[in-house]
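With one protein chain withheld, the remaining protein chains of the complex are depicted in position.
Here is chain A:
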């Protein structure tokens, strides 16, 4: 039953694409305008290599963040870092970051008051400090291998589920996984103060740093690649001071991620074959918020 080829196709009455009218054509008849609304690959974006490389910097810096955290933990476990010193440094970094956040925000209208921020900070600190003795003895009876494995899995989950497209409110699963992994690691440290310090670091690295980075990207686009490169170097360097082979592996991984993967992405675009047509699901394009007022 091709177009215009059926024997039962009278040429007098043209076929109309309507459903409600009885026409002298068979039910599966189509005319020459069949599939003329088919479109291919209309939404394919043309990627440019260096732009993609720039975006990949986010992923690379997140991996390096995890490496930095791991370095900190190793040093604290070996006892080479004094927890009180680390705490002071953390506090300093936090204040610095907060100031930077404010400056980059431009002192415009904020959705949270400073009092709310202070409240949040107090709650964090109080809770963590109060629970740190409990957290310290949490994994005493669990074997070291299990603890390490759990932390590794959780940090990997954090990396995988991180909302790279919209990192400013960090996604629930990624943040929770990172915190769970850091609690597992922190409970292996020698003292309650160590645990407290580790958790504060984790909070800084996993919860607050992505917000700051996002603000930097929004306001000062030019400084984002430098920040990413800095973090990557810190990660590689820190890991190198512990385990040189690991640093080598990490740098290899970062290079692959940053340079090779975008190449693959651009290269594979030509195999894309999406078809679109009037049969797609309808998408609401207009802004419905006008109904709210």
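Here is the rule we go by: a contact is a pair of C-beta atoms (placed from the backbone, for glycine too) under 8 Å apart; a residue touches a chain by one contact, two chains touch by 3 or more; residues count from 1.
In this section, contacts and distances are computed from a predicted model.
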Hey, which one's the missing chain according to UniProt: "AP-5 complex subunit beta-1", "Phosphatidylinositol glycan anchor biosynthesis, class Q", "Phosphatidate cytidylyltransferase" or "AP complex subunit sigma"? "Phosphatidylinositol glycan anchor biosynthesis, class Q"
Contact partner of the left-out chain, one of A:27, A:80, A:140 or A:273: A:140
Which residue of A:41, A:84 or A:172 touches the chain not shown here: A:172
Answer key for A:64, A:128 or A:197 versus the chain not shown reads A:128
Touching the missing chain, which residues of chain A? 120, 123-124, 127-128, 131, 134-135, 137-142, 169-173, 175-177, 179-180, 183-184, 203, 207
